[in-house]
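Shown here: the complex without one of its protein chains, the others still in place.
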Amino acid sequence: MPDFAAIADRLTEQRIELPSWAFGNSGTRFKVFAQPGVPRDPFEKIADAAQVHRYTALSPSVALHIPWDKVASYADLKKHAEDHGVALGTINSNTFQDDIYKLGSLTHSDAKVRQTAIDHHFDCIDIMGETGSRDLKIWLADGTNYPGQDDMRGRQDRLTESLQKIYERIGEDQRLVLEYKIFEPAFYHMDVPDWGTSYAQVAALGDRATVCLDTGHHAPSTNIEFIVMQLLRLGKLGSFDFNSRFYADDDLIVGAADPFQLFRIIVEVIRGGGYGDDGDTAFMLDQCHNIEDKIPGQIRSVLNVQEMTARALLVDRDALSAAQLAGDMLTAHGILMDAFYTDVRPMLAAWREERGLPADPMKAYAESGYAASIVEGRVGGAQAGWGA
Amino acid sequence: MPDFAAIADRLTEQRIELPSWAFGNSGTRFKVFAQPGVPRDPFEKIADAAQVHRYTALSPSVALHIPWDKVASYADLKKHAEDHGVALGTINSNTFQDDIYKLGSLTHSDAKVRQTAIDHHFDCIDIMGETGSRDLKIWLADGTNYPGQDDMRGRQDRLTESLQKIYERIGEDQRLVLEYKIFEPAFYHMDVPDWGTSYAQVAALGDRATVCLDTGHHAPSTNIEFIVMQLLRLGKLGSFDFNSRFYADDDLIVGAADPFQLFRIIVEVIRGGGYGDDGDTAFMLDQCHNIEDKIPGQIRSVLNVQEMTARALLVDRDALSAAQLAGDMLTAHGILMDAFYTDVRPMLAAWREERGLPADPMKAYAESGYAASIVEGRVGGAQAGWGA
Amino acid sequence: MPDFAAIADRLTEQRIELPSWAFGNSGTRFKVFAQPGVPRDPFEKIADAAQVHRYTALSPSVALHIPWDKVASYADLKKHAEDHGVALGTINSNTFQDDIYKLGSLTHSDAKVRQTAIDHHFDCIDIMGETGSRDLKIWLADGTNYPGQDDMRGRQDRLTESLQKIYERIGEDQRLVLEYKIFEPAFYHMDVPDWGTSYAQVAALGDRATVCLDTGHHAPSTNIEFIVMQLLRLGKLGSFDFNSRFYADDDLIVGAADPFQLFRIIVEVIRGGGYGDDGDTAFMLDQCHNIEDKIPGQIRSVLNVQEMTARALLVDRDALSAAQLAGDMLTAHGILMDAFYTDVRPMLAAWREERGLPADPMKAYAESGYAASIVEGRVGGAQAGWGA
Partner (left out) sequence: MPDFAAIADRLTEQRIELPSWAFGNSGTRFKVFAQPGVPRDPFEKIADAAQVHRYTALSPSVALHIPWDKVASYADLKKHAEDHGVALGTINSNTFQDDIYKLGSLTHSDAKVRQTAIDHHFDCIDIMGETGSRDLKIWLADGTNYPGQDDMRGRQDRLTESLQKIYERIGEDQRLVLEYKIFEPAFYHMDVPDWGTSYAQVAALGDRATVCLDTGHHAPSTNIEFIVMQLLRLGKLGSFDFNSRFYADDDLIVGAADPFQLFRIIVEVIRGGGYGDDGDTAFMLDQCHNIEDKIPGQIRSVLNVQEMTARALLVDRDALSAAQLAGDMLTAHGILMDAFYTDVRPMLAAWREERGLPADPMKAYAESGYAASIVEGRVGGAQAGWGA
């Protein structure tokens, strides 16, 4: 097994984007538990996100969600982010919270609704120009609840048309990333339910269109690392939403439900050239913190990804290949497990200290007094987003 | 196969309770689409529910949800219901929308929180006295999101204690009904996740404690009709929440996702003595109508149950038993399918007309003008509930 | 709704290929229950298959499985089939029952094993020349049981190479059809687990390579009709394996587990131009009859497909489109359900009689004496196949 020194540099390549919406209130359909001190505007969200980066050096950028993060001046927001040591990242569109999208957006049978949704994406692309964002991420809530409610084929064709129009507007250095999800909020069919559909759609668009894989968006028992392998092989793994689930799209802290699955996924990311400077796959968190504290929840999350990445980098690839070629499956499996069972936490603590970071970011944040300061300082005001 | 005349009387025994909350706005965590004309208070919910009964004669009672349906005078509400031709039914408690229940209610480690939740159930029992309700239905949202978050065993023991206190307050002619659900809103464990837990808990309480089976609350591929059979066999199927799902707790119109499953369930209900005057199992809808119209959604639902009940009653039990005893599985299966594939809709239309009901309740409601009248009449006002 | 007369002609376009292996013994890993009278060789399998066609006129061809159905002279076998009123159909390869395939076949890291598997497919193509078959169907059991056992990416690349070699040998009027399956017999990963993988592989091969969708090969809660829609839209739905499941790849009689799903699937087949003379999708059964009688099991199966096809053809497409465009989802859903709930069995009985077929094929077969004759006549002899 490679020793930790051999992988230390590679760990510096890790960048995990944070979602601005993780810092706002969120919840289930049953209840949104409000937390004191949550941000009242996009500026405060970025300030919170910067805390995560400050203690971990893992999350140098923040994804925005439009219209939740609409501001008067994106130049100001960009400057604000830079002042806090982070950058603005992926722009996420939203076509699921306006009443006109009740029956669909880019797939709607009414051309006017489709155009409204397309225009919203044009707005997002304009914002990308101002923020310097590379990726436009499209997660569509479009779908139906009842068999017969609408014509799935017609919707799929209209999706192609709508995406084509958006794609044409994307700049040369920008990308369109299409996310898939098996169900919710639509309960009979989603218009982009699986990686195959997302792949077929983006392959038809062109090179700057890719797939976004969200770890929580699959049917039970799906082998997600296989899809990672396949999309990297096909050159189409544009981005990656981390989170964790026991049941459906539970959106828990990444690594909390099945750490071994997270390990296997990252092993395939590295294997397929998707990690760090090797590739151009964007990694981000996309989780809710419904009941736990939000900033520590995000710190815990990026640390989980880092710890698993360290383990995955420790896999002895040569020995693994040799055992695989020999058909010695117990040895091959054992080599993988050796890396997984290695406790990398002490090495990572040292790695952080060498880089001027706190050995224990969770503790350092807890002791910083930031949590108390925002509870005190952020009173009143309205919040746009998820649990608004 | 028995002819329809032979089962016509049995169909008159059917009673499907409606949930008051089905008439209010509801939605997913992503968006609640408000509908014009939704009720502004419990009185208007009952008025809407009465429409369903008026055109179908299938839903003579309405379940209330406390505190959503709290009113100054339950005597007035009861009178209002009776004036509209329906009765007040099951009282449903709610321990999932107050901030103090963030980490649990009847299972909470803090005795004060538990007592608050117990007191809420005492309030519900008081209301039952006023409304004349028989059943107190408890669906607990209690659970945890992360392994280690709390001690599952301690919570289970506290659940037993809390239920015991509530059970002691239940009147001689009243029942406690404990519902189970595999997940949501808790995403790691629910304190009452399966029928076995609900059964073990109510068996420890006594004869007046029973299980509520909600068709949407099981793991994928669970054989629900087996559980119906088992609970009836054990004398513990207290009540039944109808709805329909493709994925998780989708809460679609009953019969919309898997009509054959609904048929098999009702076949077992009848087989086990749970149907109509044979037993004391309470049947009710528990669904959302997130995007479809609510009153027609409820009419469609009770009709779906009725149509499947008619098919289930048409099963030729003698021929079925004979084929089963002969080990002739293709014939036995075919006898079941013969009933399922019978188109009972014309007979039911005639059955309705014989009883002074419209042949086509959906059409009769649509033509009644009621929908337009509530859209016009119900302006402003606040609504308590789900999508509030 | 169209009346039955309007669809009668379209029903004559239906062709459902039968699998030769459905007539032999089969079972689970726990036990194969042998049935008296099962065929002792491919000739007897075809004789049995011809019985199904005789009573239904639905199954004019029989798929062969190589090497189970290897014979000295395919010309003789073809002649034998024609004498019995049926044709030879799809050739299915088998790379899962030889010891050398323990760790893979077309994906194996050993070039010699891959070549053996490729050669087997060349043999199959030779046989196709003799039998006049159009389709070579490849279902791969390749995969791994343990994470780390082998390199999924390397296997996928080798799969591409192997398929390329086979594809090059396929004749101008022939097709390569690649089937996918989520799991079993491999329990960690399958090399072709999902439609996306099969699609990406065949798209890379060329126009004569297509996907085979087997209804039992998906993760729980997968929306199969969506995949039907998508593959037809992409021009890649080459063939279709019918069967039915409650849990995994249970291989029950098609329509037995979820008749409404079968209906929805066929609705999309018709919608997408895949039905009958409209398209070139091949439809076949791929089921086991572990405990029920095999010939009646197959008759029941093709009748189930026919009955659902009749219902699907009865969908009032114009009214459906109008309701869909109006956003009237309850009406649209209701129009679909109207067709599903129509009891087409009496019309189909008449349809059969008009065409010189027995009104009740199950009954006609049962009374034919064929079952007794094979039990008596087929004694001894060895059988190649599944449960051999």
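For clarity, chains are labelled A, B and C in written order, and residue numbers in each chain start from 1.
One rule holds in what follows: a contact is a pair of C-beta atoms (placed from the backbone, for glycine too) under 8 Å apart; a residue touches a chain by one contact, two chains touch by 3 or more.
Keep in mind it's a predicted model, so treat the numbers as computed, not measured.
The hidden chain makes contact, of the residues A:F4, A:Y101 or A:F246, with A:F246. Only one residue in the set B:L237, B:I291 or B:L320 touches the chain that does not appear here, and it is B:L320.
For the chain left out of this panel, the touching residue among C:H65, C:R245 or C:K294 is C:R245. Although one chain is hidden here, its contacts on subunit C can still be listed: residues 26-31, 33-34, 96-97, 99, 102-103, 141, 145-147, 182-185, 187-188, 220, 245-248, 250-253, 256-257, 290-292, 386.
In the full complex, subunit A makes contact with the omitted chain through residues 220-221, 223, 246-247, 256-261, 291-293, 296-297, 300, 307, 329-330, 333-334, 340-343, 345, 362. Panel shows subunit B; residues 103, 109, 144-153, 156-157, 182-183, 188-189, 193-197, 199-200, 218-223, 225-227, 229-230, 232-234, 260, 264, 268, 271-272, 320-321, 324-325, 327, 329-330, 332-337 of it touch the chain omitted from the view.
Just so it is clear, only the chains that are shown with their structure count from here on.
The leading chain pair by number of C-beta pairs in contact is A-C. The mean-CA centres of subunit A and subunit B are about 38 angstrom from one another, to the nearest whole unit. Across the assembly, subunit B contributes residues 220, 246-247, 256-257, 291-292 that each touch 2 or more other chains.
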